[in-house]
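Below: the structure, in structure tokens.
All protein chains but one are shown in place.
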Amino acid sequence: MDHLRIEKKLPRVAVFDFTGCEGCELQLANKEETLGAFLSAIDVVHFREVSSAEGDDYDVALVDGAISRPDEVERLKAIRQQAKVLVAMGSCACFGGVNRLKNAYDLQEANREVYGDCPKETMPTQAVKHFVAVDLEVPGCPVNKDEIERVVQHLVWDLPLCTFAYPVCLQCKQRFTVCRFDMGELCLGPITRAGCNAPCPAGGLGCWGCRGPAKNPNYQEFFALVKEKGFTERELHDRLGFFGGFEDLL
Amino acid sequence: MLFRILGKDQFHALVEIILKSNEVIAPKRIGAKANGQPIHEFLPISAFDEMDLHYRSTQYSAKTYFLPYQETLSTFRLHGGDWEQEIAYRSEPRAIIGLRAYDVNALVKLDKVFARGRFPSPYYISRRKNTFIVGIDHDPLEDEFSQSMGADIVTHGFDLFLTDLGDRYFVAIASDHAFSLLSMVETAEVTDDDTQTYKEVRRRILEGFKTQINAKNLPNLLDLEFTSEVWKKWGKKCLSCGSCAMVCPTCYCYGVNEEVTMDFSEAKRVKQLYSCNILDFAEVAGGHNFRPDHETRLKYRYYHQHRGFMEDYDEPKCVGCNRCGRVCLAGINPPAVIKDLYEEDL
Amino acid sequence: MSISEESRNRVNLNVDVRHLARVEGHGNIKVRVVDGQVVEARWDIVETPRFFEVMLKDKHYTAAGILTARICGICSIGHCLASVRATEDAFGVTIPEAAAKLRLLAKHGETLQSHVLHLFFLAAPDFLGLPSAIPLKDVNPEAFALAARLKGLANRVCDVVAGRTTHPVSIQVGGMAKMPDVQTLLELKAGLERGCRDLDAAIELFRTMEIPDFVRETEFVSLKGEREYAFIGGRLLSTDGVERPEASYRVMTNEYVTEENTSKWCKLSRESFAVGALARINNNYHRLHPKARAAAVPFDLAPINHNPFMNNVAQLVECVHVVYDSLRLVDELIGTGPAPIMAEVTPRAGQGVGAVEVPRGILYHDYEYDDQGRVVRANCVIPTTQNNANIHFDLKALAEQFATEGMTDEKLELLCSMLVRAYDPCISCSVH
Partner (left out) sequence: MGTLRAYDVRQESTMIQPLDFNDRLGLKSVDGVFKAEITNVIRLTDWEKLFHLRICDDTERQRFSFLPGQFVMIEVPGYGEVPISISSSTSNKGYLEVCIRNAGTVTNALHQAQRGAKVGIRGPFGTHFPLEQMEGHSVLLIAGGLGLAPLRAPIYYVTENRAEFKDVHILYGTRSPDQLLFDYQYESWRRIDDVNMQIIVEQPNGSWDGPVGLITELLDGVEVDPQQTFAIVCGPPVMFKFVCRRLNEMGIPMDRMFVSLERRMQCGMGKCCRCNVGATYTCTDGPVFDYWSVMNLKEAI
């Protein structure tokens, strides 16, 4: 920030992936208009998906994916030791994500079903914060690249980071979307943290709550109105349990 | 005000003329809800037929064409140790056709905030002055209470205002701009017969309001009922989602955020419409929140609509369109809330 | 013993790559050459297993596509398409024509974005001797801008049609939830036209890349293009002459579990087969858009090509195909005007299969439903699963061919890595 005479820092950033689809990492390579500038603003020392360079002197670790095997726990702990700031990136890292759905089943049986007589090592899927301290959570399935840019700017230059004190509804309205409830569908928008810019309702799909709970959500009223509109417990339950953000409610 | 009679074919011709070199916004059918009700919104049209003047209501109000949800207030070009600020206003002309009386009145109220006073907003004024407004009479909706808010009759704030007399329109002309535009098509003098029909239509409209709220004593009542249980009852329902303020034609409060490009060449001040129902609306540094609960925030929205604005401008801010009531998933709507206030003992 | 054999006997090489970079997911390469003999050449997938097939159980059909999209962040559209197709097959739903066009358009968007990502960001650094594409923005800013533009275009297509690039929202059982308006389509068209020009430049750029001279004869499996170059559904075909309907995908894959891998392996007529861009072109060369076929000429890509490194070229050729075909689709969609895009869906008990050509090859989803529209049993066969055995045997052949004097561990490691990358493996996908 030259105009403030503040020295510009080039943070060393590393990206690590655990159990997940790597969609969040892919977002880092998105937003083509600013990709070059984004990559110039940071020093990528480790990012296996796009680079064979391997460094372990990083300040910021962006971690995506959930933890579902003992070796991942070890790897994660080592990363925590090294990183000054650890960011959980995406719903898998923040809440366990869809991968957490397997926890509802008997893992031995699951193993038998998929791998027959050659079972593979696995354990119940958990969020990153379950094992190590997380400095910043950026939920989303996948994360929103805009938000990642803001996060990087925040970490590096202390630029303001919007924490979205409102649910998805507001962003939905600001895109002129027709409310999914009007279309006879269920939507978790009213209790889900905004910041995704509501792509799902705009694309014709009620929100599934991938960003987890909004700040201070009004669950009581929301559950009441969902019931009143004729949705079943099970439908609601299916949604709340999908990405793991509302786990505490279930 | 001048009045004229405009044949419907001539109205068509008039719209085509406007369309030729201006952006035209009009109610457009965009689909249907699950219950079969058509959905209309104010959207750009490219042909006369895309417009549906017999719309019931639009979910979103036309305020977005004056106060967009997101707007860049200024841009800072950062270079070296210095910066330059740039400010730009919109100036392309635009016409909005098919606004109802309450929506025109909503603009008149916004004018008071943004075009008058000590700090008129150039962003708003540049849009407002470049927008040609054609209003139209309508039969009141079931849940609309614009009459109670004194917003069902419109006397200014538009360029043309139409009343449908069946095969022709009765037109009120409110600007020289509109007058010269009308001279491009054929119009007729108003005959006694026309006046008669017009009066009948107007009477039908005036008598057609089904929802009324008692607004007379409202400012006083709101003061008295400041700690009323009514706020608890409705506040408990509020999802603090801000949808009501987004669709409201007169809610205008906002927040400002700064965005910087990744290469630090540019910073932008972006205004985003906000809502007083949102959790951090009155939160200050250090975390103190003047309105931490749903109840208080909801109350303040009503307080501003029906009392605060009244003190400043001698009229309520609400125009009684009930868009907020319709959009609210929790079913919070002004007629019900205000009725409760009158009947306090819950 | 000839001199060359003698010198060969002195060759000792060791390649041990843990968590190969610039591929999606975690895989290891191990090659050991002792006294000129390849004693070990392995491709192992160590990605953490996720058990999607188990998770799918009991899920409502409306959730199946949303869930399976999360199998893979890169080909989420493909997974979603295979999923809804399997469900539609089970319920006996035929989707409206306009929806089918939109789906293909979304598919094209994904193919383009994945191929561009692979070509420029994952594969190109090897040819340029860079650790990643990040320095490319300084070394060759035009190439970087070109890649960013093409990827941007691809993402735009997906955004507009599927609602999002990663994890689509508009692709739903019965059709599509949203039709982009004409204005948006026109903008898209302009973007695609620009994309055509950008692709010309990309072809120029990749002409200089040197494809290792390596051939191992194998079998190639893909959808069979009946009238057009096939991406969504249809019959299954192999270069060894096997042809089956979509529903008989198990016959075409024969999945089996190996001890060391968390991903399964597959075989058909031989010990392994390959799927992907090269397989598609080998099977459906003549259905490619003429512009795409023209693009193949300078690279000497013609069926049946048995050099796995040529998959990179095949991807480039497919980029040309999908951009031109997208132009056609956009034009047709603009011409159609408002049309139904969603069919009535009534869940019923039954089973269905959906086969879709995702960037890395053919993908199958197979679901069994109860009468409430909830999944009873699910099976997904992923392209990388099908390629694994082929990669494994390729590595061995590659090591045998290149284990000559002058070869170093580093050079061999690069060659092996390049080989694996050429398949553009999608590992997290294969261990779903």
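Should a chain be cited, it is by its letter among A, B and C, assigned in written order, with residues numbered from 1 in that chain.
Everything that follows uses one rule, which is that a residue touches a chain if its C-beta (ideal position, glycine included) is under 8 Å from a C-beta of that chain, and two chains touch if they have at least 3 such contacts.
Note that this is a predicted model, so its numbers are computed, not measured.
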Request  = Name every shown chain in contact with the chain that has been left out of the document.
outcome  = A, B
Query = Of the residues B:V113, B:I136, B:C248 or B:L279, which one touches the chain left out of the display?
reply = B:V113
Remark   = Full-complex touch with the removed chain, picking from B:I5, B:L78 or B:C318, is B:L78
Contacts of chain A with the absent chain, listed as residue ranges = 1, 3-6, 157-160
Ask   = Which residue numbers on chain B touch the omitted chain?
value = 17-18, 20-22, 73-74, 76, 78, 81-83, 85, 87, 89, 91-93, 95, 113-114, 117-122, 125-126, 129-130, 132, 177, 181, 184, 226, 252-258, 260, 264, 267, 269, 274, 276, 281-286, 290-291, 296, 300, 303-304, 307-312
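Basically, only the chains that are shown with their structure count from here on.
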Request  = Specify the contact topology among the chains shown, as one of line, ring, star, complete or other.
outcome  = line
Key: Interface with more contacting C-beta pairs, comparing A-C to A-B   = A-C
Note = Between the Cα centroids of chain A and chain C the separation in whole angstrom comes to 25
Note = Expected list for chain C, residues touching two or more other chains, is none
Ask   = Of all residues in chain B, which are in touch with two or more distinct other chains?
value = none
Query = What residues on chain B touch chain A, complex-wise?
reply = 30-31, 33-35, 39, 41, 59-60, 64, 69-70, 78-83, 236-243, 246-247, 257-258, 260-264, 272-273, 275, 278-280, 283, 294, 327, 329-331
Chain B contact footprint on chain A (complex, rising order) = 1-3, 5, 8, 34, 37-38, 40-41, 149, 153, 159-160, 162, 165-167, 169-170, 173-174, 176, 178-179, 181-185, 189-191, 215-218, 220-222, 225
Remark   = Interface with chain A, chain C side, in the complex: residues 19, 21-25, 48-51, 53-55, 57, 59-60, 63, 66-67, 70-74, 76, 117, 121-122, 125, 131-134, 137, 141, 144-145, 148-149, 151-152, 155, 162-170, 172, 176-178, 257-259, 262, 417, 428-429
